[in-house]
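One structure, pasted below without further comment.
Heads up, one of the protein chains got dropped from this complex, but the rest are sitting where they should.
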Amino acid sequence: METLRVTLKETWHFYRKTLILVAKGSNAYYAWCFLLLAFIAAGVLFYLKQHDVGLLATNMNDQVSWGLYIANFTYLVGAAAAAVLLVIPSYIYHFKPIKEIVILGELFAASSVIMAILFVMVDLGRLDRFWHMLPFLGKMNFPESLLAWDVLALNGYLVLNILIPVYLLVKFYYRKDPNWKFILPFILISVPWAVGIHTVTAFLYNGLPARPFWNASILAPRFLASAFCSGPAIIIIIFQIIRKVSAIKIEDEALFKIAELIAYAMFLNLFLLGSEIYKEYYSHSVHIAAFEYLFEGLHGHNLLVPWIWAAMAMNVIAFFIFLVPSTRKRLTTLNLGCLLIIVGVWIEKGPGFVIPGFVPDPLGEIHEYIPNLLELMVSFGIWALGLLIFTFLMKVAIPIVTGEFTHTEYEKEVTALRHR
Amino acid sequence: MRDKHYTRREFIRNLSLTAIAGLSIPLFSACTKEEAEDFLQKHFLEMTEKEKKRLIAKLEERYQQKYGRKFQISTKEAQQDTLWGYGLELSRCIGCRRCVYACVKENNNSRYKRQLQWIRVLRLKRGNLINLENSEHYYDPEIVPEKGFIYLPVQCQQCQDPPCVKVCPVHATWQEPDGIVVVDYNWCVGCRYCIAACPYKGRVFNWGEPNIPPEELNTSVHYLGNRPRMKCAVEKCTFCIQRVRSGRYPACVEACPTGARKFGNLLDPKSEIRYIIENKRVFRLKEDLNTDSKFYYFFEG
Partner (left out) sequence: MKKTIFVFGLIFLSVVCFVSFVIGANQEFPVSPPPITEGMFPCSNCHASMEVNRKKRELKDEHSDIKLHHAETMRWCLDCHDARNRDKLRLYNGEVINFTEGYRLCGECHGNVYKAWRAGIHGKRTGYFAGPGKRTYFLCAHCHDPHEPKFKPIKPEPPPFRPTEAENAR
C-alpha cells in the first residue's frame, strides 16, 4: 500500500513536471506553439464542415476519388518508415549520440504515423463507422484487403514507436539501465516493420490492375527509395534545431553521413524513375497515358506538369548537392538540399503519384483535380497537429535524455522537504 | 517567480483543455440521429432472421417519416442454381441513354443535383473498340445514332473474380451466390478503395446526401439493391436485384428501345444469354485483367 502511494505520488510529480516543461519555453517556442494551435483549430472547424456535408465539401469526385489526404498519407508513411531506418546506419557508423538518435527518430516516426492515420481518418466518408475496420470488433477483410494490412501495420508501428521511446525514457528518468534483453528485440523488429509499413502502403496501390500507372512492380522499391530520401532529410533539419535548443551534441559528421546516405537513396530513386520512364515510353502501349498526363499534359490537361518538373529539378539538384562533398559538408547548402528534397519528394510521391493514377480513368475520362480550401486547411491542421505533438514530445524527451529532468530531482525535493 | 510560472502554466493548461472540450462537442453533436441509431448495426450477413426483420421494420418506418411513402423492402435471397449473366448487342445500341435514366428511376439514384448514374454510355469512333481513352462520354447531338460512331454502354460487370470485393477493408461488398456483387450500404466506411480498384468504373460514391424528390421514388426495393442510400456510401448496378430475384427483367433491359440488352441465367441451358454465348461471338471488356466479368458484348451483322 505504501509503495503504491509512493508510486502514485512519483507519477503525479512526473506528469506535473512534464506539463511545466511543455508550458515553459522561449518566446520563439510560444510563437511556434500558438501558430500550430491556430492551424489546428482552423483544421478542426473545416473538418466539421466536411463531416456535416459529406466528402462533397472536397474537390474529389468519382473520377479522381483520392486526393490531397491520401497524397499526404503516402508521404508521411514514408517519412515514418525512414526515421526508424536511420537506426541501422547510426549503429553501423558508430554515431556517438546513438541512443538519442534512436529515441528522437522513433518519436518522430510516432508523430508521423499519427499524422498518417489522421489523414486516412479524415478521408473516410463515414468516420462513425470506423469500428468496422477493427479486427474482432468489426469485420476486417484480412488478409485479402491491403487496407486491412495497412491498419494493422500502422497501428502496430505506432505501438512500437511509443513503447520503445517511453520505456527508454522512463528508464533514463529513473537513472536506471534499460533492460536491453527486453527492449532490444522491439528495437530490432521496428526496423523491418518500418520497411513493412511502407511496402504495405506501396502494395495498396500496386495490387490494382485497373490502374496501370500503379500496377508496376517497381512501386515498392521506389517508395522505399524516396522515403529514404525525404525522411532523413527532415531528420537532419530536426537534429540541427535540437542541438541548437538543447544540450544534446550531434556532430556535423553525423549529419554529413546521413546526407551521404540520402545521396545514394536519391540515386536509386532517380534510377528507378528512369527505368519506369524508359519502359513506358519505349513500349509505348496504351498505358503510357498517365505518364503523358503527368509529364507532358494529355489532351490539353496539364495542371500537374509544372509541379512534376519542378520536383524533378529539385530532386536532381539535391542529389548533386548531397553527392559532391564540398556542398554536402557546408551547412547552408546542406539545408538547402534538405528542403529541396523534402518538397521535391512530397510532390513526386504525393499529388504526383496519387492523381495520375486516376487520369485517365478506366473508361478514358480525364478530370483534373486541385484541392480546395477545405482540403488544404484540414491538411495543414493535421500537419500542425503532428508537429505540435512532436514538439511536445521533444520538450519532454530531451531534458530526460540530457539528464536535466530526472528522478533524482524529485528525490532531492523530497529529502529537502523532510529535512525542513 | 514561482507564482508567475504557476499562473502561466495553469492558464495554458486550462486554455488547452477548454479548447479541446469545446471543439469536441460540435464534433460529436455533428452526428445525425440516423448515424447514432445505426452506429451499432451489425453486418448484414451476420444478422439473424429476427434481426433482419427488425432492421427492415426500422428502415420502413424511417423512410415513411423521411419521404412520406410506404416502402416494401425485400431481403429475398438468391435462388438456387442461378448465375445471372448479361448480354449487350453493340450493333444495336444507338446511344440514346434511355437505359441510363430508366436505371436512375428504378434504383432511386440521386439526381438533379449530385447526379449519380450507374450506366455510362461511351461513344467510340468506328475502327476503335478497346482503347477507351478516345471515348466521348458527354456527347449530346440532336439525334442518335451518329454516323461513324458506335456506342458502348458500361456498368458494373458483376465479375466472378471481383477486384472490388478483394480490396474492401470491411467486407462491405461481397458476391452473392447468384453472382451479383452487392454492397451493404450501412456497413460501408467510405474509403473508396473499391472505386480505385474497379477497372470498369462500375462503382460510384455518394459524395453528399442523395437528392431524390419523394414523388419520384420507387418504393419496391431490396435491402442490398435500390433502397434509398445515405451520404458517403458506395453504390453500383445490382442487375436490379429487386427485380431479377422475382424473375423480372432489369429496368435497363426493358427500357432499351432497340432491344440491344439481353439478360438471363447462365446456368440455364435454355436461357437467352446461353444462346447468345453459344451462337454469337461474344467478348468481355478488359478480359486480360482476368476479372471474369459476366457482361457479354456481341455484334450481329
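Think of it as A and B in the order they're written, each chain with its own count starting at 1.
By our rule, contacts are C-beta pairs under 8 Å (C-beta built on N, C-alpha and C of every residue); 3 or more make two chains touch, one makes a residue touch a chain.
Here the structure is a predicted model, which is why all the values come from computation and not from measurement.
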Selected from A:D62, A:D123, A:D150 or A:E375 as touching the chain missing from the view: A:D62
Missing-partner contacts on chain B, residue numbers: 87, 89, 94-98, 100-101, 112-115, 117, 120, 137-145, 208, 246-249, 253-254, 256-259, 262-265, 271-272, 275-276, 279-280, 300-301
Touch list for chain A against the chain that is not drawn: 53, 56-57, 61-63, 367
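We adopt the following convention: only the chains that are shown with their structure count from here on.
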Centroid spacing, where centroids are CA-atom means, of chain A and chain B in whole angstrom: 35
Interfacial residue positions of chain B with respect to chain A in the complex: 5, 8-9, 12-13, 19, 23, 26-27, 30-31, 35, 39, 43, 46, 114, 120, 122, 131-135, 137, 154, 163, 166-172, 187-193, 195-201, 204-209, 231-233, 286, 289-290
Complex contacts: residues of chain A adjacent to chain B: 19-20, 23-24, 37, 41, 44, 48, 51-56, 60-63, 65-66, 120, 123-130, 132-133, 138-141, 144-148, 151, 204, 207-211, 286, 289, 357-358, 360-365
